[in-house]
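Of the protein chains in this complex, all but one are displayed in their positions.
Now for subunit A:
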Amino acid sequence: MTETPEKVAGVEVGQRRISIPGFTEEGENLAAETNSAADHSHGGLGKPKEVTAGAGSRANRHTGFDLAHFPEPTGREEEWRFTPLKKLAGVLSDTPTQGAGTDQEAVNYQVSGTVEGVEVSSLGHGDAPRGDVLQPADRAAVVGYRNAERALHLKVTQNTEVAEPIRVDITGRAAGARANGHIVIEAEPHSRAVVVLEHRGSADFNGNVEVKVGDGATVSLISLQRWEDDAVHVGQHDAEVGKDATYKHVAVTLGGSTVRLNTNFRYAAEGATAQMYGLYFADAGQHIEHRTFVDHNSPRNSSDVLYKGALQGATARSVWVGDVLIRKEAEGTDSYEKNQNLVLTDGARADSVPNLEIETGLIEGAGHASSTGRFDDNHLFYLMSRGIPEDIARQLVVRGFLNEIVQKIEVPSIRESLADDLERELRISGH
């Protein structure tokens, strides 16, 4: 598998650090070029729908809480063009599923036992800090916001260091029943915590998550999508990262028929480190979509985005759209984003679209990369000619490929269970 360095307006941006000749104070908006030219589609069948709206700078994308500003998508919008909208009818509708009870009942929440220094409560509409960090950026997020009556509020108080991960188990009770959820995580200054959201069962789940990372705090949010095959999940996970704070968001998507997660970061001040990691395994019939957006809206912060996915099965589908915006005021930014896909069988399709917009030349670094490799008969023959049976050869390749993300998860029990999950995934299509 080889990296494909991208050239945008003659500037090589595929490397860890770029140097842009003659590029100093003024900056340059590369959005137009990246949006039109850098459509990194690799491998597989089908054609993305044409873009008719929404293209352009990420800075101009509308956000807000008013549903009227977000009409039902047609599938031609930039942010919806890869998504199978038919599957999302439930989560895009502003009314609950008939006969499925209220939105709260379709999903069961279980928060792990009481921990000293962690306050668990719920927030109604208008209760601060609900809505402070979340900036709904599409219709699903607004629908979710409006229809989630109570939001789960987890607060890690100042200077508290939580040793064990705080777990929230989110379990869907019925396929096709719409559920809207909202979780507000507040890490006060200099606190330290790992939060695990584990999604299981069946539902049409629309889940917003907002995370306020206080100054000097260290927070990891691990979102596991282990849905049943008939589940639908859309969600927007927003974070505002405070001064000198460290935030890590890990999305692991294995289950569900359609999963679309938008993960967005922005910064409150300077000196913060923010990481977005993702791991996904798409089988036949699955659509797994991750959209990441790092908004470098203030100076001297760093970000690192890495999503890796494997695809197996004739109709397996994955989408990664990674936006990084380095605003004019974000001098001293250091950012990098990368997506890698491994296509295991014919007919699977991985779309990978990195978009990098740089409005100032006074940065430490900015880069993006995307590659999609195939595990083909030659790889298989090579490994088998060394005595390795076919099923083990496939496991070896997939595990090895995804291990880079697995290692970023600091909870040992999750790392171990992922190894089992991947083994199961590989067995699904009969290999």
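The definition used in the following text is that a contact is a pair of C-beta atoms (placed from the backbone, for glycine too) under 8 Å apart; a residue touches a chain by one contact, two chains touch by 3 or more; residues count from 1.
Heads up, the rule we're going with is that contacts and distances are computed from a predicted model.
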Q) Given the options "Branched-chain amino acid transport system permease protein LivM", "Nitrogenase molybdenum-iron protein beta chain", "Pyruvate dehydrogenase E1 component alpha subunit" or "Fe-S cluster assembly ATPase SufC", which would UniProt use as the protein name of the unshown chain? A) "Fe-S cluster assembly ATPase SufC"
Q: Using the touch definition up top, pick the residue from A:64, A:124, A:285 or A:389 that touches the left-out chain.
A: A:389
Q | Contacting the left-out chain in the complete assembly, out of A:133, A:342, A:409 or A:426 | A | A:342
(Q) Could you pull out which residues of subunit A are in touch with the chain that's been left out? (A) 1, 342, 373, 375, 377-379, 381-390, 392, 396-403
